[in-house]
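So that we are looking at the same thing, I have put the structure below in structure tokens.
Just one protein chain is left out here, and the rest sit where they should.
For clarity, chains are labelled A, B and C in written order, and residue numbers in each chain start from 1.
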Amino acid sequence: MEIISTVVVLVVKSLIFILGMFLAAAYLTLIERKFAGHVQQRPGPLHVGFHGLLQPIADALKVLTKEDLVPNNVDKVLFYLASLMAFVPAIMILAVIPFGDPIKIFGFEIKPYITDINVGLILALAFGSISIYGVIFAGWASNSKYPMIGGLRKAAVLIGYEVALGFAMVGPIMMAGSFSLREIVQAQEGFFGAFIWYQPLAFIVILFAILAETGRTPFDVQEAEAELVSGYNTEYSGMKFGLFPLAEWYIGTFVLSAIAVILFFGGWKGPHIFGAFSPFIWFFLKVFMMFMFFLWVHWTLPRYRVDQITEIAWKVMLPLSLLNIFITAIIIMVKG
Amino acid sequence: MAITGNSGIILTTVEEVLSWSRRNSLWPVSIGLACCAIEMMHTAASRFDTDRLGIIFRGSPRQADVLIVAGTVVNKVAPMLKLIYEQMPDPKWVISMGGCASGGGPFPTYSTLQGVDRIIPVDVYIPGCPPTPQALLWGIIQLQKKIKEKKEGKELKEIPIRVPTESKPIKQI
Amino acid sequence: MLWINPQKAEGLKSAFPSLKISHQKNSLSVEIDKDKVLELLKYLKENPEYSFKMFIDFTLVDYPLHNPRFQAVYILYSPDYNERIIVKTWTDETLPSITTLWKGAKWAEREAYDMFGVRFEGHENLVRMFLWETYPYFPLRKDFPKEGIKDTYLPSLNERDNIPSHDYDPYHTAIPTLEDLEITERKRINKKNQIVLNWGPLHPGTHGTIWFLFDLEGETIKDCDIILGQLHRGIEKLAEDLTYTQIIPYTDRMDYISALCSNIAYVNAVEKLLGVEPTEKAKWIRTMMAELQRINSHLLWLGTTALDLGALTMFLYTFREREKLMDIIEGIAGIRLNSSFLRIGGVRYDLPEGSLDVIKHFIKDFPSRIKDYEDMLTKNRIWIRRNKDVGVVTKEDVYQYGLTGIMARSAGVPYDIRYIQPTDAYPEVDFEIPLGTVGDAYDRYLLRMEEMKQSLNIIAQCVKKLEELKNDKHLATENPYVLPTLQETYFSIEAMVKDFNLRIYGEKAPKGEIYLSGENPRGELGFYIVSEGEGRPYRLRIRSGAFYNLQIFPELIKGRTVADAVTLLGSIDPVVGETDR
Partner (left out) sequence: MVKLKYVERPKLNLIEKLFFLDFIKGLKVTFKNLIKRTVTTKYPYEKLTPPKRFRGTHAHRVKDGNEPPSFSVLEKFMDINTGESRCVACYMCQQACPVPSLFRIEAIQLPNGKKKVVRFDMNLLNCLYCGLCVDACPVDCLIMTDIYETAKYQREKCVIHMDDMSERGKDFDRRRLKEPDRIWIDDQERIKLWGQIKWS
């Protein structure tokens, strides 16, 4: 009985998370388009629904009912697999991200996370790395030159920044003394307890790494439109195409923003001014601010060349994150 | 040619919803050929902003719904353009922007294709050299009307959707 | 006029006794036998007394009744003495290639082969320039009809049953198949490395329909060639059938981003040929409009280049300012892009009410926008890293390839037509010509930004002057070659008859030739017009700046990556309408 109830709870939770994430991702596209519009002094989606509120639905319906075109000379298995490989790991990271402390509603204890395991962060990194395969498969299976180059570029960038990202996360982990994301949040007490004040170097490295991981400028080499049309997903159409930007630009950015908020901004901690849902609101507010910051950078800066990006990854970001570990270790040792 | 399935017996509401989503999310291929491409860029820019109507430009034809042929199509580029059109997934539409694309325009010469409709079927013709952004937007609205009409299987005729009169009357001075 | 001093030209006779010197009102040309021409050009290039180092243009003129049939025309420029010279020779089938002297002649010779079928001995890869490899005709020959040979049944797919219009013909000229294009591609480049990447012709990043072929190893470009002609509309052929006034709208559509500048270059050449002097006011209006158009064009360049390098928002900011300029041009000329505003002897309309106020507002407002752009890009480390040391052009390259405009000035060569051969009101305005020190893409960016500021300065001076000239005439209608205005036609029968005459027979230009150029935002746009005393030009050759500037691209890109190709192409800033004509 115990097992069944756990399974049911898990399934229900997962469904809520996945559906919620889909909807959120769809509306994140609208937020991005609105934001980009206003940065450029235009309104963005406006006439489809009230202020473009139905725009994501129209886009989704259209993309779903579009002819599913598979070019003749592609490797069919990999071609289908690639879009899943890119999308599923991005969603799976959600499994380890806590959105708040357990709360009690109608006597039930609801845990706003799927699992809380003590290697949460490592799992998140691992899932993040799997999505590289999606990109490489997409590039390879398309049997076309632009996707090929785009895929290889993206792989080079991801590998470089995965390392920097991992090492930069070590700083907060050392301070919290745990890999569990929940415990990391609990280690940050009060406004000045947030790790951003102690780990600014790690934060900068992680900012750059997230930009690179999610393919936003200045690191969006994989789909630099002027060079590679639309990069590794050039040959994809319909919903198979839709999954890529959804996974990468929206879910990826959202999830990684959540991790960054947990690591540096004390997660859902904040003054209890919104009542019972205060932790959620704080958490989503912080993640949203983070997301907006990425958008802001995306719509401002030009992009690096791919060799310059990898150069920065290996020559600047990696040493910086190692230096950060070193400094943190010394401080912890001195303080005891 | 472009619209599939029009039995008229089942699921008209579903079809209506689909037609609504299609006409509100027309993604053109960002391919510019000549002068008209500049006006097409202006249409996408801040002053006129096609994004309002849900139109965003995609680089790859595989992800696009509309081919806006913006500029002179010369014989040498015609097979490529046809290839691009064939790479687009159904349902797809073609807007022929400007005189050159629609009918050869002012270049009745040995090297110019006299109308892009000789190689790909065209849905909307926009005269002009080049058409202003407003004229292009009007053409896009005409295409949206066409998509709506096709769905209902009616004869094509001018129907009043939420569009004011032609060219706003000028206040008397 | 910048022609070489006749006495100095006589000096050439000592070395080449068979030389014929012809000194006309608008040109100075020397004629020599075909087998001596290479020697003469070498002499002109290397002798320090002449030092015609810079290659401007090469073309052919077809005289079907003359024997030999084709006249070859070389136009050279001497930067040391600020002089031009035309060298001519006659041929029937072959000519010696001058690519050993000037690399810039490579494409010009290919174009001549493409259009006239004259072969060049010693050319490294003589293939078609604009048309495809299996195209059987040579279109610019006089015996080829302008509309081509309509031998293919190619009806409209939409309207099979009814005839769409009175000038519709279901028969069409042959269009190539994909195999034909593949043959064309094969002829250009041999695969030596890993993959041959087709960059273009219908690609978001190629600024139109240029077709690049990259032989790649990884992402490094080992070899590159360019296929042009995806927008070859045959303007040169069309022009032979039109009166001088009727060609004006076509010059718009060549360099469609700077239509007014092209108008001005063309109209100036025709006016010199006809001996028409535009009115004072027209000159100032032209200068003002040209500079507005220059800002317009540079803004488009800035926007698209920034877009190509990833700064998406920049594109929309520049287009916002372009909208303002479009508003001004629309208000004055009547149409936003291809304005056809100029007429022989002046401009089409006088300035409308309120136009100077709007322009003044723009002058006041624009510097703060430039500052925004500079804040976003100039010192941005990404921008600097992407642009620095990409495509370094040296002075020698400038002379070898005939580079003009920003490309020449970024290498430190002060080659600006507004400076060496000022037309219109340019002799009377003050401005600075920025020069680069390194010659890379970053220099070209800085130069263009500086030019926008200088253009603003010129516009301010023009506005001041035009306020004084308020009641002057905008068209020199008293001249017999100038079309009367509508008001004159309505009220005077003489004007109506003159109008009818000029419309039907064209402006009968005296027999002769002229080469005159204007400073386009993209480089020197020159018009070489041969008149046989008729109302239509016998041959109109357009020397396009972008055509020659683009020619250096394959050399500069070797050993760099695809991402650099975007930067370099952006900094060269070609417009396909002008390169292909």
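Worth pointing out:
The definition used in the following text is that contacts are C-beta pairs under 8 Å (C-beta built on N, C-alpha and C of every residue); 3 or more make two chains touch, one makes a residue touch a chain.
This structure is a prediction, so every number in the text was calculated from the model and none was measured.
In the entire assembly, the chain absent from the figure touches the shown chains A, B, C. For the chain missing from the display, the contacting residue among C:17, C:48, C:354 or C:559 is C:354, taking the whole complex into account.
Although one chain is not drawn, the whole complex shows that of C:49, C:365, C:396 or C:468 it is C:365 that touches it. Those residues of chain C that touch the chain absent from the view are 156, 158-159, 162-168, 238, 242, 245-250, 252-253, 313, 317, 320, 323-324, 327-328, 330-335, 338, 340, 348-349, 352-358, 360-361, 365, 372, 375-381, 384, 412, 414, 418-419, 422, 426, 430-438, 442-443, 446-447, 450, 483, 486, 489-491, 493, 496, 499-500, 503-504. Within chain A, the residues in touch with the undisplayed chain are 35, 37-43, 46, 296-297, 299-301.
Hidden from this view is one chain, which touches chain B at 46-49, 52, 99, 102-106, 108, 115, 117, 122-129, 131-135, 137-139, 141-142, 146, 156, 162-164, 166-173.
Note that only the chains that are shown with their structure count from here on.
Chain A and chain C have CA centres that are 49 Å apart. Averaging Cα coordinates per chain places chain A and chain B 36 Å apart.
For chain A, the set of residues that touch two or more other chains comprises 40-42, 225, 229.
Shared interface positions of chain B, defined as residues touching 2 or more other chains, are 30, 45-46, 59.
Put simply, chain C touches chain B in their complex at residues 130-132, 137, 139, 144-149, 154-159, 164-165, 167-169, 172-178, 181, 201-202, 204, 208-209, 229-235, 237-238, 249-250, 253, 256-257, 300, 315-316, 319-320, 322-323, 326, 336-338, 576-577.
For chain C in complex with chain A, the touching residues are 195, 197-198, 203-205, 219, 306-314, 316-317, 320, 376-377, 380, 382-383, 385-386, 561-566. Note for the complex: chain A touches chain C at residues 36, 39-42, 145, 149, 153, 217-218, 220-221, 224-229, 299-308.
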